[in-house]
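Below is one structure. I have some questions about it.
This view holds just a subset of the chains, kept in their places.
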């Protein structure tokens, strides 16, 4: 298995949605496959519209960089090694909330969460990861 | 109510998914709100990746034109009145599979379906519409 199925993506989104409800922050939640292509998405009622694009890009960025998006933040600062990175590949998002989804050490997709604080986004994304 | 809620969008997608399974054609299914912004999306296992973008654009086009996308096809042919229409508004899709979602005569969103034949796409989209 190297690519996430829709049922699995849905269970990841359900776990993330439950965490978002628990912390009281409506979220946009996206799951992409191992090629960065969208598999499933929900915008919880009340979540800001800007985060539709951001959540999908966070998930896609995690696949493209094979890393959580938050790990990129220090690398793209002015003066840092990858300054400007976020403008490549059609636009990447370099703040937290995107995390690869792995099964037995193999990346099968990624989750991207956006609409809250970065800390909240990461908490909700991690809940999705933990569902696997 | 002038904007579709996530629970309603999910019930539309579930009805469309059931129809897609019935006809044996995996689909990309998108629901947008009355401003054309994505609310929910699923890619059924086996559906082609190109139709991720197409299904979302079909739904968005239905909102922008306030019409089913299939109604646009004859209008944009060479020699017809709106030749070139599909290149406006950031790119519209003018073949069938996008249909507005209405409640009590008010447009609350739209569904876009893509991955099968246009006839199949329309059948599945209509199943979503009928769920409202």
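By letter and in written order, the chains are A and B; residue numbering begins at 1 in each of them.
In this text, contacts are C-beta pairs under 8 Å (C-beta built on N, C-alpha and C of every residue); 3 or more make two chains touch, one makes a residue touch a chain.
It should be emphasised that the depicted structure is a prediction, and the values quoted were computed from it without experimental measurement.
> When 2 copies appear, how many make the full set?
Copies in the complete complex: 4.
What we mean here is this: only the chains that are shown with their structure count from here on.
> Please tell me the distance, in whole Å, between the geometric centres of chain A and chain B computed from their C-alpha atoms.
About 25 Å, centre to centre.
> For chain A, which residues count as touching chain B in their complex?
5-6, 10, 35, 37-45, 49, 52
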